[in-house]
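Worksheet: one structure, shown below.
In this view, the complex is presented without one of its protein chains, the others remaining in place.
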């Protein structure tokens, strides 16, 4: 099993979620994060005090999938999240050793469906 | 070392934390996340505009533990977080290569105590 | 590639970010988390009802770096985030198998620059 | 200095006015007529009291609950406003304030409830006066009181009641509990407690004792929130609660000051004591917390202030600064003890401390005014018999409290039997905002 | 009982006063002079109406948008306040209310717009009276109306307009649309609609129909927000919206009650119906939602209340409780249908439902008052010809709406050509707070 972590632009979440459900990927966890990278931030000025906001709001998706589905998932995210502008984000793939469903205590890939 | 990542129902956090401290697991990091899975969401209606909230509020626990304690930790979360209803969540186990305590610059499993 | 996850005190974020950019590490993702560990929490009292807040606000940094830069990054975080007081936090290193840049569909270490 | 023509003109004007005055003296001398200043003040006071309810009380209460229930508190305050206003218009005002068939000293049905002569403002034209103000202005001012009283009670069963149950209960409670007590105390000569000489300037009994006593029964019948008292249930937004506190405080100037039904020295002194009492009560609460916990909390300060405001309510209009200090001090001490000690000892889950703050405060003011209303202590009652007044006040407060408890008990039992009072476990866990209204307070 | 010297003194005082009265009768009898009570009430009402705009409307609207646009709504409400106040002072008041060259029944330029005699309050000293209040008080009260009307419109194009476009549009709209309509309706004898006998006590036509009709055109010309209606755009902070609702509601007491320009029974009854109508409308909305969706929402309740408030606005001052109930009910039903059904059918993105709530409400009240203003139905018009009044009201409402639509269309087209109406895609995605003002609403 692998964990696919994708950092995407928040307003692309709906598209990505749809793309993923379309390929039968029905479980995921998302969180609000802030990203720092090539994308420039913006300046805010409060009563003459300038303040550089370098961290961009991003959404992080975490999807644990069976090894065979990793490529499909990555492709699907890649396509649906891309706008071609700097700051579209990254996808990271991490190894996962085990998955357990709390409700039933099942484990293994079947948990991911 | 392993990282145990558990996605649980937010109101179960207190129980899980107690169960974990009971078995001597004294460090963890939690965050608010939103989950998408089998559990159905709910509908919100704003002035006639329906809007499906498919993402459920969930709490994510991250606990890095020594290899020998993994099973105990997983079992303890599994038991304390289960309600038997859909949406109870998942536990994932990921490999961790190193851990460092910032304060002392120690590293290795001793850091986790 | 490795993912360096650091749990630090929120008000140290600026220092850490500066230290990291100084060594040429130009991408990272941060999130607000809550930590439980040795650091004692504080008590809040609402109309006579005591309430122990055991979870401390912490900031989590995630930085994916090439294997050769891991040590430098860890050292740099360790130095800039340390105050010497309990609660300074932890750094964890996890293996990463692949990284993809959504915008360009590139993959591999070049993505991390 | 005077141009002759101007003089002539003025004499002419004067003669015209003089003759006019013979035919329409009330226009000129208006000794019992409309007073625009009084009317302006009571109109503003009505607005201030409504402001206390929406958004004042909604914010005060809404900030104290967990984030998943904040809208339910707002919704309850708003819905009660609408329901009670309709009831008040239909017949509530008449049952509370119609004076038909009443006579000072005579006991009868109308010593306890008013008649139906003013149903739906039938027979009350905009020209009708009540003292120096139009009766419709009195109507709307008193409506705001009828609205806020059941609003206070919702704090007791917050975070667990069905919205339908809240609506039904509040509507019926106003009819069965508020209207008769309002009539008995404020119904004028011939009303039960009025004839007895009960002093309740702005609603220590009518508003706070009734709300507090009903809240006690409601909290007990409601049962505890899941997890109480083990799970911490800290306020989700104290800035909202403090903002609401400020609005309640300022609105209370209208609540008490407006009860003079005139813009005069009585109203002025009522406002003055309405400022002094909460200040003293809040400082008292702050001092206790500082001493006991090592740190004073903003919530403690706010709670003390509301206690001091509730306590001065019946006494404003009769006591002076000395009474205000005494009542502020007493309410700070007494309500602190009620909310932080008594509640925990008995274990009822009065979620937002309606009993401790409003009930306790109302009682303190109602009783202490029997002493401090005396001119000897800076009050305005020259020949006050403190002992007999104290007995009368006690009797009225206790009997109203008991009556309200009975009404509340019966009502809640009946509603529970028919539609159930509490939401189910899942709904309570998810929160009332989603489960009862399908909405979320914040999407940040 | 009387000391002789006191008697002598009193007789002396009386004689002095008597002689004084001969020379300065108006000081003593003041039959047409300043009435401090009326002045106090209208001053307070002016403050209440300003309070409706800042922060009332800003909060009501600000809570409804997504978090990335909340400051833009606040900023627009504040900037409009400033711009319109300046315009009003410079010449707006004069164009709206100068009566020079007007004569009851006579048509002419000044039947449609006022003259320049009161430009920059030239010629209006603090001593000048308008009825029983200083003219400057009337000036500030009416200024608040001129401020809030364009403020209402911004809800239609929320979340996508350039701030510069909003400023320019609002300033010009007031000059070209609001001022003439205000003059025609409220300009007194000789004004176009006034002479026709149009009844619009507090601005059903002048405020709500103008805002609603302009909003329709603005929403259409603005185009939909990106993602609408596929993407959910839930309110980011309903507690803010509900707080704003409470402030609008309370402020409306001044809006309608103050329009009596006196603290009397008319003001009192205006306030009473201003309470009844929103209560009935909100309960109606709640009932529909409960029936159709299974759960009543707080936002629905608030929307209903605002609809009921908008609807009673023209009718307050003439209708009684019966009319208030009818208007409340009708506006609840009609505005529910407009916002939840008509809008979706036609597909225009009136983001915050200005058309459905204000336009709809204004129309309902403007038309229904032709029936319920009759004394037969509890109103204050003794010899009201319902049919002809209805026709007059309809004519006025329709012609004002059409006129506003044309003005809005031309203005927006012109602004679009010169500087563009909408921000670009990226700015809209990022949100107006950052892209237009470089600020964030919350940094929690």
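Letters A, B, C, D and E mark the chains in the order given here, with residues in each chain numbered from 1 onward.
The rule is simple: contacts are C-beta pairs under 8 Å (C-beta built on N, C-alpha and C of every residue); 3 or more make two chains touch, one makes a residue touch a chain.
Since the structure is predicted, the reported quantities are computational estimates derived from the model, not experimental observations.
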Going by the stated contact criterion, tell me the shown chains that border the hidden chain.
A, C, D, E
For the chain not shown, which residue from E:43, E:202 or E:216 touches it across the whole complex?
E:43
Check the options E:120, E:346 or E:395 and report the residue that touches the missing chain.
E:120
Quick one: which of E:136, E:199 or E:248 touches the chain that's been left out?
E:136
For chain C, which residues lie in contact with the unshown chain of the complex?
11, 14, 42-46, 53
Hidden partner chain, residues of chain E it touches
2, 7, 10-11, 13-14, 17, 28, 34-41, 43-44, 46-47, 50-51, 53-56, 58-59, 62, 70-71, 74-75, 78-79, 81-83, 85-86, 89, 120-121, 125-128, 133-134, 136-137, 139-140, 143, 163, 237, 240, 263, 436-444
Using the touch rule from the top, list residues of chain D that touch the missing partner.
21-25, 29, 31, 35-38, 40-41, 44, 48, 66-67, 132, 234-239, 242-243, 245-247, 249-250, 253-254, 257, 262-269, 271-272, 275-276, 278-280, 282-283, 286, 293, 295-299, 301-302, 305, 320-322, 325, 378, 380, 442, 444
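Rule of thumb we're sticking to: only the chains that are shown with their structure count from here on.
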Common contacts of chain B and chain C, by label, are A, D
Trace the shortest sequence of touching chains from chain A to chain D and report its length in steps.
2
Report, in whole Å, the distance between the mean C-alpha point of chain B and the mean C-alpha point of chain D.
48
For chain A, give me the residues that contact two or more of the other chains.
31, 94-95
Among the residues of chain E, which are close enough to touch at least two other chains?
234-235, 293, 297, 299
If I apply the definition of touch given earlier, which pairs of chains qualify?
A-B, A-C, A-E, B-C, B-D, B-E, C-D, D-E
